[in-house]
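This is the structure I have questions about; it appears just below.
Here the complex is missing one protein chain, while the rest keep their positions.
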Amino acid sequence: MPGFEPTHRVWQKLRANRAGLAGFALVSLYGLIALSVALGWAGQEWSLVSGERWESASSEHWFGTNQLGQDIFQRAIYSVRIAFEIGLLVALTSTLLGSVCGAISGWCADTWADDGVVFITGVLDSIPFYLFAAAVAFAFQASAWAMQIAMVATFWTTTSRLVRAEVMRLKNRDFVQSALAIGLPPHLVLLRHVLPNTGHILLAQAAMVFVAAIKTEVILSFLGLGVQDGVSWGLMLAESTQEVLVSQFNNHLAAAIPLLLLLLGFNLMIDALQDALDPRQGSA
Amino acid sequence: MNPDSPLMRIRELTVSYAVRRFPGFSQERLQAVRGVSLDLHSGRVFGLVGESGCGKTSLARAIIRLVKPDSGSVHYRDFDLSHADASRLRQARREIQYLFQDPLASLSPRRSIWQTLLEPLLHYRIGNPAGHRARVEQVLEQVDLLADILPRYPHELSGGQHQRVALARALLAEPSLIIADEPMSSLDVSVQARMLTLLRTVQKENGLAFLFISHNLAVVQQLATEVGVMYAGELVECGPVDALLHNPAHPYTRTLLDAVCKPGNAELSALPAGTPPSALHPISGCPFHNRCPHVMEHCKITHPHDNFLATATATGGKHIVRCHLWNS
Partner (left out) sequence: MAFLLRKLAHGLLLILGVTLVSFLLMVYFGPDQTYNLLGKNATAAQIQEIHQQLGYDRAFTSRYIDYLHDLFTLQLGASNSNGEKVIDLLWRSLPITLALMLPGFIIGNLLGAGLGMLAAWHRNRRLDRLISGVSATGMSISFLIIVIVLQVLLCTPQGLNLFPARGWQVTDLPSYLYYVTVPTLSLVFITLGYNTRFFRAVFVEELGREHIRTVRAFGASPAQIMGRHVLKNSLPAVLTRVLFSIPLVIVTGSLVLETFFGIPGIGKVSFDATTNGDQPVLQAVVALTAVLFVVMQTLADLAYRLADPRVA
């Protein structure tokens, strides 16, 4: 039957996808680093001036030091935590918002509630993102959350649109109608019978938002609209734009390579996930 | 309650759907069911036949208010479903269960059979939780299923098993009326026969009222005590099964019966010639006039009303036909 891939088949396909597994392992590794930074086991000395400016790599400073004499390795490690913080927060919030709005909109298709949600997503999609982020930063001046607010406000619309389409499709399926026929109230029908079947969309979409959030942070931080105080790969790259002009590449590489690997891992994982969840593809 | 009074009385039920083009712009309405009246009795099977798209399913769904009817009334026992409050409606929905056309599609794909079967017991608060397992197994036995399917998921079962699970789910709610919307059309012929026997046994054992919907007159004939024929959203003829089969009054019913009698033509989708009028743009007069072999001039102008035929029968059921030929 089209549209549903049994869970165990999904696992089979996922396990058979080597690139996807590699991606998953990579992302897990980063997750562990982020966790150990959050628990205070590593990367705590990111702001400490512990050496001279632009020291080269040594046993004391694994990646050398930056313009101010801060340890680049510490900063790169701490940035993993910041990236995960932003990614998780934005992915979870926009998935939640997108699935709730999308579900309501799809369930009440062709009513004022649906029109409202569709209109709002249309409006938000029409404003180029970085300008929207600039506007939000302007409106919430000095708020550390401006970046996250802008990201969530933009990223939830895609989730909402996908969930809406899926809910509209599911709503007319007999199993939903039969849940309604036994008199289950609509919110329970949505929760128990409809939303569990949108799980694959939510999972893939949340992962994509995570990636988008990390990439966007880099640009926004470079533009001065991102992380306000602290350190992130974006801020490190922004610092390094001056340093590379005088042949100091440590800061740049220490941010660019981990960022590239994390995004690559995530993209491999998402591709594998989408392949596995797509019932049109034959079994692996 | 008077034993002869019907379990359910449906009067002049009309259903239409809005076809929307753009928010705020004009809407067109698609007429799915037009002024259908019929009675359902405990212990009896009402067979509803008609070509696909004639409004059978819309009628069935409007009865349990899965779609909201435009007008008309549905009385279940003593209360009016069309004006029932939420708790009354909930009570009625427990007693009126629904079997869907595609049984696999009617089972939630990510819930185990046990979860699916438990839902009516929990939702309607039937029995105490300690007894749920025993009750479920008892009903499974009634529908010829073994308890080892309980931990499994719908996609792991066969088509026949799906419909049995759906039937078990319906029976667990302890209904007095089951509405079965083409419950066998998605099954293999060999499985169909066994399912038919099962349905008949279950109906007799529990003394249920059945509204059995099918496009296959041969199947309906085996199960039904009364038959109704639908065409273009209207109930054009209804009556006791013998009367209707042996003395069909409406020209449409006659063409249906001819189709069944011809060998190799058990399905009636191909006949009669011509197409029913579009539900978006209904034709004037009798909806069958463009295909009717006995069409008269005023059939094209005046809409026929229900005529009661005097040839009524042993069961005491009324034989009603909506056709100008029978105007007295």
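Chains here go by letter, A and B, matching the order in which they are written, and residues are numbered from 1 within each.
Quick note on the criterion: a contact is a pair of C-beta atoms (placed from the backbone, for glycine too) under 8 Å apart; a residue touches a chain by one contact, two chains touch by 3 or more.
Here the structure is a predicted model, which is why all the values come from computation and not from measurement.
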Which residue of A:Ala25, A:Val123, A:Ala144 or A:Leu188 touches the chain not shown here: A:Val123
Selected from A:Ala137, A:Met151, A:Leu190 or A:Ala254 as touching the chain missing from the view: A:Ala137
Of A:Ala57, A:Leu203 or A:Leu223, the one touching the omitted chain in the full complex: A:Leu223
Chain A residues touching the omitted chain (full complex): 119-120, 122-124, 126-132, 134-139, 141, 215, 218-219, 222-225, 234, 237-238, 240-241, 244-245, 247, 252, 256, 259-260, 263-264, 266-268, 271
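What we mean here is this: only the chains that are shown with their structure count from here on.
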CA centroid of chain A to CA centroid of chain B, Å: 49
Touching residues on chain A, where the partner in the complex is chain B: 1, 4, 6-7, 110, 115, 173-175, 177-184, 192-193, 196-197, 199
Complex contact set, residues of chain B against chain A: 18, 20, 23, 61, 64, 66, 89-90, 93-94, 97-98, 100-102, 104-111, 119-120, 123-124, 153, 155-156, 166, 169, 173
